[in-house]
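One protein chain omitted, others in place.
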Amino acid sequence: MSNEANLSDVSDVLAIDSLLSAGELAVRERVRDFTNQRIRPGIAGWYDDAVFPLDLAPELGELGVLGMHLEGYGCPGRSAVEYGLAAMELEAGDSGIRTFVSVQGSLAMTAIHKWGSEDQKQEWLPRMAAGELIGAFALTEPTAGSDPASMKTFARRDGSADTAGWVLDGAKRWIGLASVADVLVVWAMTEDGVRGFLVPAGTPGVTATPIGQKLSMRASIQCDITFDAVRLGPEALLPAARGLRGPFSCLNEARYGIAWGAMGAARDSYEAALAYAQERLQFGKPLAGYQLTQEKLVNMLLEIQKGTLLALHLGRLKDAGRLRPEQISLGKLNNVREALSIAREARTILGGNGITLDYSPLRHAANLESVRTYEGTDEVHTLVLGQHLTGIPAFR
Amino acid sequence: MSNEANLSDVSDVLAIDSLLSAGELAVRERVRDFTNQRIRPGIAGWYDDAVFPLDLAPELGELGVLGMHLEGYGCPGRSAVEYGLAAMELEAGDSGIRTFVSVQGSLAMTAIHKWGSEDQKQEWLPRMAAGELIGAFALTEPTAGSDPASMKTFARRDGSADTAGWVLDGAKRWIGLASVADVLVVWAMTEDGVRGFLVPAGTPGVTATPIGQKLSMRASIQCDITFDAVRLGPEALLPAARGLRGPFSCLNEARYGIAWGAMGAARDSYEAALAYAQERLQFGKPLAGYQLTQEKLVNMLLEIQKGTLLALHLGRLKDAGRLRPEQISLGKLNNVREALSIAREARTILGGNGITLDYSPLRHAANLESVRTYEGTDEVHTLVLGQHLTGIPAFR
Amino acid sequence: MSNEANLSDVSDVLAIDSLLSAGELAVRERVRDFTNQRIRPGIAGWYDDAVFPLDLAPELGELGVLGMHLEGYGCPGRSAVEYGLAAMELEAGDSGIRTFVSVQGSLAMTAIHKWGSEDQKQEWLPRMAAGELIGAFALTEPTAGSDPASMKTFARRDGSADTAGWVLDGAKRWIGLASVADVLVVWAMTEDGVRGFLVPAGTPGVTATPIGQKLSMRASIQCDITFDAVRLGPEALLPAARGLRGPFSCLNEARYGIAWGAMGAARDSYEAALAYAQERLQFGKPLAGYQLTQEKLVNMLLEIQKGTLLALHLGRLKDAGRLRPEQISLGKLNNVREALSIAREARTILGGNGITLDYSPLRHAANLESVRTYEGTDEVHTLVLGQHLTGIPAFR
Partner (left out) sequence: MSNEANLSDVSDVLAIDSLLSAGELAVRERVRDFTNQRIRPGIAGWYDDAVFPLDLAPELGELGVLGMHLEGYGCPGRSAVEYGLAAMELEAGDSGIRTFVSVQGSLAMTAIHKWGSEDQKQEWLPRMAAGELIGAFALTEPTAGSDPASMKTFARRDGSADTAGWVLDGAKRWIGLASVADVLVVWAMTEDGVRGFLVPAGTPGVTATPIGQKLSMRASIQCDITFDAVRLGPEALLPAARGLRGPFSCLNEARYGIAWGAMGAARDSYEAALAYAQERLQFGKPLAGYQLTQEKLVNMLLEIQKGTLLALHLGRLKDAGRLRPEQISLGKLNNVREALSIAREARTILGGNGITLDYSPLRHAANLESVRTYEGTDEVHTLVLGQHLTGIPAFR
């Protein structure tokens, strides 16, 4: 591993590590070890077989990365930068694993932590932080990926009393982990606007079907869900969330982690390409000695360093309580876009061997196709920022 | 299907169809029908299951696309342009299927047709043209993808007599169809330089193992082959091929077809994205009505049209007997590179749905990762052309 | 010059010259000689001094490139391909010179030839074809470059009789050659929609002021024009032009020539960079021997060849009477965009020396900034094509 350490030192051209505290470096080291020991050995097989390694959940809980940035209720309570570093290391393993951590922590647990009742928090959060229970976050619908305001899933009051429960009908799509989740955070339109509900696994009328034949994030699960006259008690409602601000605040948490995570996938792609280029001979010389290869490596590394600097800047702002949505949009847009481009470029250095799961770049590139789409496509974030800069909305 | 016809008319902005003869259009129509009826319905399943649909072989033979450009010995004897159009339509289905046709016709059959003895031609070509027998072409080695001159597979004379046979030792990698082939065309170093051999399936000492865990061209087969003291009779030798000119002339045939085929994958990606953009509503308006979407569609289509014009130009030169290797390099380099870029861009229009096999662009993009690598990477063709333009080799 | 010939042979990788007739090659040769002898020696000085070499006009007339594609009235009556080849050679010299030829021939003379009365044609065309008289074409207005329909220049009837003349008020901008023109073709709104007028130089109330401090096309003239109660006789009206179809048909003529011309600027940039790279030593080796340089040269040349193939295809369609506006949009969009990119890339090979007028690429790049904007920006042509492909206008 001394080799890897050196590689990292050389490649950290900007000495970004010098901006991290000893505590932060320790968190990163611990997650990096986990990735090396628990993700790397199995990922090719999981990906090829299209299975999510569910038994990693309690291990990730023990590692302290589930609801990592939340306080209390058994949550680790780490800083935003520490959470970001963890996301980066996990996604250096695989975007699908990082996605599970995001869905569990940034989406489902954050929703409960932020908008739930004391009872709801007590019931769910400790065991979710431990990875004993899995959560999902059901917002996106089949016909409106980028426009949650047009949501069609509807929850109507089940009776007229204030204590009445709800009847839920509708459909969701691309819901991570839904088929294995113990609880779904479901966002639905009501007569009073969008509200959130906690729907335990096994509630009659709920059907979650994993989406098959995927070309991306195969070591992960995304589902179609249908809600067919699902009866929920009044205690299912997340009391504090009203309107789209509820789910959107969770999405911003997730996007923040993505900005870090994507750079992990990028760095791993770069390192795989560099290692290959140094070993592989062509015309008797290592590939790494050719100008065309060095140009690729330099441009990759340069964007990784810029993206990491950006992620760290966002993290510092977040820890200072000053992170704004348009900053997250910028981070997500840039870092995923650049990571995808880096993974693709890294793959070209691997020649024919690059198309197998023996090497990570093409897998990362495939994964990042999902990452670039979820939590806001390039176009959505571009127009969010466009409105911020010009004051004029151009979405329609 | 009238819809498709209109789509095509509108998208053929440059009226390239008007440059094709009625006979050429008829060939294209026939292959397009085959793709629609025999490839499209099954491709998602084959790809997901990573199987090559071997029973298509005789059907492709009947369609007349195996050894399509060869004369005599049961071969179809069509023009280069007709062969190109067929490659384009097949690859609109899937690069893996077009690759089979290239390996069979442009590589294996061409090698036999060009360098074989009369007996060899009689024995193999008619049944290969019919798709009853499968051929493979074993040139690339594990440690030297882009440098065949460093070939390590060796054939030594098995005795001193002129009528002596050969003993073959070595290894090949990325050999298409090898595990299901009835005959392997194997290129090996000898005391007299590189020579070609026909090695029938089942020859003792030959082991072909499909490469697994692929992220590209999953509806196709590529193999590792080892040759362990394989004894061949004197009749195994391809008498007329001496030196690397033998295999290289076959590679040029294949590259020519790739320049066309890649544009098929690109066009299919574009058409999938356009159809989706016209149906999918966002904020109540079809995606196709947004400036950001139109910009993508226009840039995709523009490169498809330029690439198709280029392929057709190469075809006309080939039919006139004037096609030169650097022209093929230019066509392969450009058309595969642009096709990959187009498939990736098309995929972004599909949102989350684009990561499943329900839509073709991401599958095409994944496939083109192989196509871009085999028969010469971007870098190799760039340096081939660079030497042509400057007179100075810069490979090392 | 044998050097140049060889350069050209090698760089015409696709053998596009073989698609040209002996007559076409002869036209090209003649214009190329003119460029070598009359444009190249003076262009650096004209550009630096920001002067248009007006005395080239009669020489260009004698060369037969003014109104080159028009029949009768002293016009050369050459084919569209010949006109295109001439535009390419002239713009290999400088975009400003080619622009003069376009304004004179494709805009002003075409307007008169197509929409003028017999008297108007007799009066102006022969001397314009000879380069004795200069024409300008006044369509664009200060506040509406890309939206001629919002034209504010207005011509009202000067009295009520049918034989009444007109009073013209308004302003135009970016009007090529206006300050030296003998006649202005002016498009103005009237009560009956847009009409065209021939306004001779010196008509009271017309003021044409050259736009100064230009960073592009400095060897050319563009003017602001104001029309202040300009009285015109009834014979000033172009009788046959009604509505925007009048000026638009001329613009399409000009755009066709631009698609060719831009490739001339691109080719000259490439040739300058290649020659420099072959002579200039770095670390004791010609720049042309480095991988990073070859990559640039190859990518430049590749786009030049594709763009030239495209221009020739458009020319053949035009000579067959089948060229459609969206095809011209595609050609203009692509060829100018690529030419600009090529000129910029070529300039990087020249190092520091590349920023002086001793070398052409940066001058071409600067010029192409104008060419890319006039006759429709990238965005306008993208949205024109977008509407063609999707059926949905997205201009607003």
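For clarity, chains are labelled A, B and C in written order, and residue numbers in each chain start from 1.
The rule we apply is simple: a contact is a pair of C-beta atoms (placed from the backbone, for glycine too) under 8 Å apart; a residue touches a chain by one contact, two chains touch by 3 or more.
It should be emphasised that the depicted structure is a prediction, and the values quoted were computed from it without experimental measurement.
**Q** Per the definition of touch given earlier, which of C:G67, C:P247 or C:G354 contacts the omitted chain?
**A** Counting the whole complex, the residue in contact with the absent chain is C:G354.
**Q** Could you tell which one of C:A22, C:A161 or C:L215 touches the chain left off the display?
**A** Counting the whole complex, the residue in contact with the absent chain is C:L215.
**Q** With the missing chain put back, one of C:T35, C:N299, C:S370 or C:T390 would touch it. Which one?
**A** Residue touching the absent chain, from the options given: C:S370.
**Q** Going by the touch rule given at the top, which residues of subunit B touch the chain that is not shown?
**A** On the side of subunit B, residues 290-292, 295 touch the unshown chain.
**Q** Across the whole complex, list the residues on subunit C that are touched by the chain not included here.
**A** That gives, for subunit C, the contact residues 44, 47-48, 140, 143-147, 150, 173-174, 211-217, 281-285, 290, 292, 344, 347-348, 351-352, 354-358, 362-363, 366, 369-370, 372-374, 377-379, 382, 395-396.
**Q** What subunit A residues would touch the chain not displayed?
**A** Answer for subunit A: residues 10-11, 13-15, 18, 274, 277-278, 286, 288-291, 294-295, 297-299, 301-302, 305-306, 309-310, 313-314, 317, 322, 324, 326-327, 330, 333-334, 382-383, 385-392, 394 touch the chain left out.
The rule is simple: only the chains that are shown with their structure count from here on.
**Q** Take the average of all CA coordinates in subunit A, do the same for subunit B, and state the distance between these two points in whole angstrom.
**A** Taking the average C-alpha coordinate of subunit A and of subunit B, the gap between them is 38 Å.
**Q** Which subunit B residues touch at least two other chains?
**A** Correct list: 290, 382.
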